[in-house]
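Have a look at this one before I ask anything.
Note that one protein chain of the assembly has been removed; the remaining protein chains are unaltered in position.
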Amino acid sequence: MKYAFKAMGGPCVFRIKARSEHIAYHHAQAAHEEVLRLERRYSRYREDSITSTINASAGKNSVSIDEETYRLLNYADTAFKVSGGLFDLTSGVLRRCWDFRSQTLPNQDEVERTLTRVGWAGVRFSKDEVFLPDIGMEIDFGGVVKEYAVDAALALLKKRKVEGALVDLAGDIGAFSNGFGTPWDIGIKHPRSPEKAVATVQLANSALASSGDYERCIVIGDRRYSHILNPKTGWPTNNAPLAVSILAPNCLVAGSSATIAMLMHSSAARAWLSELGIPWLLVDSDLNTYGTLAGI
Amino acid sequence: MKNSLFVLSIIALTGCQTVEPWERGILAKEEMQWQASTMEARFRQQMFNSKEASSGTSGAAGGGCGCN
Partner (left out) sequence: MGSNTLDKAKSPALAALLSSAVLLPAYQSAEADAPPESTEIGFRYGKYQEDTVAGSDTLSGQKSERYDIDVAQFSLIAPVGDSWSVGLTGQWESMSGASPWFSLYGADGQQKVIMSGASIEDRRAEYGVEARYFHDEGNVGFNYVNSEEDDYHSDSVGADASLNSADGLRTYTLALSASVDKITPTQGVAPTNTLKADKDIHSIWVGVSQIINDRSIFNLGLGYTQRQGYLTDPYKYRDNRPDNREELVLSGGYRHFFDDQNGALQTDYRYFIDSWDVESHTLELAWVQNLNNDIQVTPFVRGYNQSQANFYSDVAVDTGGYYSDDHRLSSYSAVSFGLRLKKNFGPWRVSATAERYESAEGRWRYSQVPNKALVDFWGYSLGFTYNF
């Protein structure tokens, strides 16, 4: 059965195969509750979220955290190292300089000032607490929580022994078993023509995450400025890919790898992705497609 | 009869594959359980136990009744 709702900034769908529609609906509700729990806990828009608490205490005091938050910070730290500093959960503050709706570029001085508040390397955290050293620093779990929620919802459904499930949270997808143990067939949307599929993949017990700037960017002349900002410069990377999709054992890894690839030059991204060793797809600004998933 | 049951069980156990938790969807179906409806199973077992000399299926014997 299909269960649709809105969360994590977009339309979400669960597809669940269980003994009966009624039982599937029960499970869908529980998984929905889990997604909302994570949204409430980590959304920077909510005053009662741990994110808001951490950000309000930046430069002042450390904030105590639970096991789940510690592990997410730990994961973000691993991604930071693995990406050579490109994956940085403190880069969210840069959005203040950029107005993608106005189609104007930011003031360089402002970018440089804001950049002083970016720096994952300065974040201190342990099993019990986290501390942002400077006032104005912010952590934004947005780079991990949506993908983690896909995995958490799927884990909950697996635990409830449903016959099969697919979790789609605003485009990040995880799935296992389409009822008879067969995989789910998913199409990856073409960045410029969403009704076309640029590739199809099969999800057996894996996840597909995509990162792309086809919706939000600034175009000036023939140059495109992606909304995915490099934490080292405060600007989008030159010649960054248009869209990246990755198939991985879980959505968290798929999503962060896609984000990291979007922060590299297209050619560097292609090399990094093929070195990573999992199925990938990259569309560059000239609409060329590359990767092991291309052409399927 | 007892020997063949023993041999059959050894064959079955050695032929086992690893089944990952996410691959067990089919095994969760009602028709793949050992006992689907407990009420109906109890009704049938009581019918048979009352008319035959044998009793016992899975689980310990449980209580008695004057069932004739």
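Order as written gives the chain letters A and B; numbering starts at 1 within each chain.
One rule holds for everything that comes next: contacts are C-beta pairs under 8 Å (C-beta built on N, C-alpha and C of every residue); 3 or more make two chains touch, one makes a residue touch a chain.
Note that the structure is a prediction, hence the values are computed from the model and not measured.
Engineer: Thinking of the whole complex, not just what is shown, which of A:Gly92, A:Gly119, A:Pro191 or A:Pro279 touches the missing chain?
Structural biologist: A:Pro279
Engineer: One chain isn't shown here. Among A:Thr237, A:Asn250 or A:Thr289, which residue touches it?
Structural biologist: A:Asn250
Engineer: For the chain not shown, which residue from A:Met8, A:Ile54, A:Leu72 or A:Val93 touches it across the whole complex?
Structural biologist: Looking across A:Met8, A:Ile54, A:Leu72 or A:Val93, the contact with the absent chain belongs to A:Leu72.
Engineer: For the chain not shown, which residue from A:Val82, A:Ala170, A:Cys217 or A:Ala268 touches it across the whole complex?
Structural biologist: Of all options in A:Val82, A:Ala170, A:Cys217 or A:Ala268, contact with the hidden chain holds for A:Val82.
Engineer: For chain B, which residues touch the unseen chain?
Structural biologist: These residues touch the chain not displayed: 1-2, 5, 8-9, 12-13, 15-19, 21, 23-24, 26-27, 29, 31-34, 37-40, 42-44, 47-48, 51-68.
Engineer: Write the list of chain A residues that the hidden chain touches.
Structural biologist: Missing-chain contacts on chain A: residues 20-23, 26-27, 30, 67-68, 71-72, 74-75, 77-79, 81-82, 148, 151-152, 155, 158-160, 180-181, 201-202, 206, 247-250, 252-253, 256-257, 275-279, 292-293, 296.
By our rule, only the chains that are shown with their structure count from here on.
Engineer: Between chain A and chain B, what distance separates the C-alpha centroids? Give it in angstrom.
Structural biologist: The answer is 47 Å.
Engineer: Write out the stretch or stretches of chain B touching chain A in their complex.
Structural biologist: 20-26, 28-30
Engineer: Any idea which chain A residues touch chain B in the complex?
Structural biologist: 17, 19, 158, 161-164, 176-177, 179-181, 205
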